[in-house]
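Of the protein chains in this complex, all but one are displayed in their positions.
Each chain gets a letter, A and B, in the order it is written, and its residues are counted from 1.
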Amino acid sequence: MIWKTIKVNFHRLGSPPTFYRLAQVLAPWLWAGFAVCAAIGLYQALYVVPPDYQQSDSFRILYIHVPAAWQAMAGYVVMAILAVIALVWRIRTVEIMAMAGAPIGAAFTFICLATGSLWGRPMWGTWWAWDARLTSMLVLLFIYLGIMGLYAAFEDRRKGARVACILILVGIVNIPIIHFSVEWWTTLHQGATIRLFSGESTMHESMMPPLIWMTIAVKLMFGAALLDRSRNDLLDQDRRKGWVQARLGESA
Amino acid sequence: MIVRSMSALIERDLRLAIRHGGESLMPLIFLFSVIILIPLGVGPGPNLLAAIAPGMIWVAALLASLLALENLFRPDLDDGTLEQWWIGDCPAGALVVARLFSHWLITAVPVIVFAPLAAQMLYLPAEALGVLVLSLLLGTPILSLVGGLAAALTLGTNRGSVLLSILVFPLIVPVLIFATGAVSAAADGLSARAHLGLLGALLILAITLVPLATSAALRLNIE
Partner (left out) sequence: MSRMLETHQATYARSGEPVFEPVDLALDAGQALIVLGPNGCGKTTLLRMLAGILRPWQGKIIRHCQPAFLGHLPAFKGDLSCRENLAFQRRFHGGAGLDESRALARVGLAGLGLRPARTLSAGQKRRLGLAGLLVAPGSLWLLDEPYASLDDSGSELVDHLLTEHLAGGGAVALSAHQRKPAIAVDPVRLELKAAEMLP
């Protein structure tokens, strides 16, 4: 009974006009939240936190690098959840959302790799090191690119989305294995310094607040970008449909 | 019923492979062209060659297995035999397994048989040969399974071959790491059992999950 109610509501939410309206209302709030959190986080990261006694100011790139890395992985999990929903209930808007997540996730992965490389130059003396976390991030980037390429290769965009959803699910099984195997393969990187759930953090307390602000900011930005991208894709795919023309006519 | 359909498919695939001839030879020729090019590229020093031999043989085997993927499902799609897989009682996942098994027999087994010779050409220590063959026996079926999945995913597109390698490469990273790890360990006189065990675990995981995803992808692509 409850199951059925959830399903009905899901499908209602999945109807393109409803989703479009919801995304239109929600996205600006998320963008605003992102701007506020990022402003606080960046101010604290750049002016409040004292320089590190070993790395001086260069460690501050961490406040971009780490949230981007987390979001690159969290974004994949979000896509995988959307992919399950899309494949099981065949809701078109969810398929579109899953696909809209890929370029954003890929962008965060790229930011993570680029900032990591900038950080690595002064710290390790090299732009690129074949260490476990860098390598698995690079592999993740390729998985993202594979999903985007597969989706783009289909003429029928719905079919492309559904096929790419299968790939997303294959990836979610594989990513932990890749991560683990790459870790096994080499351990050159410094050990994990931030442990949220177990043991004590080896980061100084004063360094934490901006990281939290930036993490929240990045999550909000992901959500906002996801909604905006899916809204645009929906508009593009449905441009000949009645509801789009009614909506555009209304605003024109 | 399932076994009969599967064996019918395997028998027909093997018959076709024999009639086409070259299909088995292609990966083998590819393997040896890579193995011959390496010393020309990095120099004939036995120590250097022995050090890179496990990785090189495995990378060559991986690329060789990519060669034949394009023809895994496409001819069947074009002549209509693929859609017959969904008519009748035999689950398509079982037929996927049958097809991949014959593909493995045709393309991977020759590579496994000749791998010790290739390893000798790169001065791999003799005590690592057994582990090399074992790692190929465990690893190449995973290559076939993952490659089959990628082939099924890209079946409905017309630029499949470029996409294929992008899709296969990330998924195959663990196999390459554990397989070359096993061979390198054996070459250094260490035990390769941990690596081989993990490779076996990956094979079991792949054999249980990949056929399901592959048949789902095939079905989407014939629609």
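In this section, contacts are C-beta pairs under 8 Å (C-beta built on N, C-alpha and C of every residue); 3 or more make two chains touch, one makes a residue touch a chain.
Note that the structure is a prediction, hence the values are computed from the model and not measured.
Engineer: Could you run through the displayed chains and say which ones the absent chain touches?
Structural biologist: A, B
Engineer: Of A:29, A:89 or A:243, which residue touches the hidden chain?
Structural biologist: From the options A:29, A:89 or A:243, the contact with the absent chain belongs to A:243.
Engineer: Among B:32, B:86 or B:123, which one touches the chain that has been omitted from the display?
Structural biologist: B:86
Engineer: For the full complex, which residue in B:105, B:121, B:194 or B:222 touches the chain that was left out?
Structural biologist: Candidates B:105, B:121, B:194 or B:222; residue touching the omitted chain: B:222.
Engineer: By the contact criterion defined above, which parts of chain B meet the unshown chain? Give residue numbers in ascending order.
Structural biologist: Residue positions of chain B that touch the missing chain: 1, 4-5, 7-9, 11-12, 15-16, 19-20, 78-81, 83-84, 86-89, 219, 222-223.
Engineer: What residue numbers in chain A mark contact with the hidden partner chain?
Structural biologist: Answer for chain A: residues 92, 156-159, 241-243 touch the chain left out.
Keep in mind that, in the parts below, only the chains that are shown with their structure count from here on.
Engineer: What part of chain B is in contact with chain A in the complex they form?
Structural biologist: 149, 153-154, 156-160, 163, 166-167, 169-171, 173-174, 177-178, 181, 198, 202, 205, 209-210, 213, 216-217, 220-221, 223
Engineer: Show which residues of chain A lie in contact with chain B when the two form their complex.
Structural biologist: Interface residues on chain A, with respect to chain B: 139-140, 142-143, 145-146, 149-150, 153-154, 156, 159, 162-163, 166-167, 169-171, 173-174, 177-178, 180-182, 184-185.
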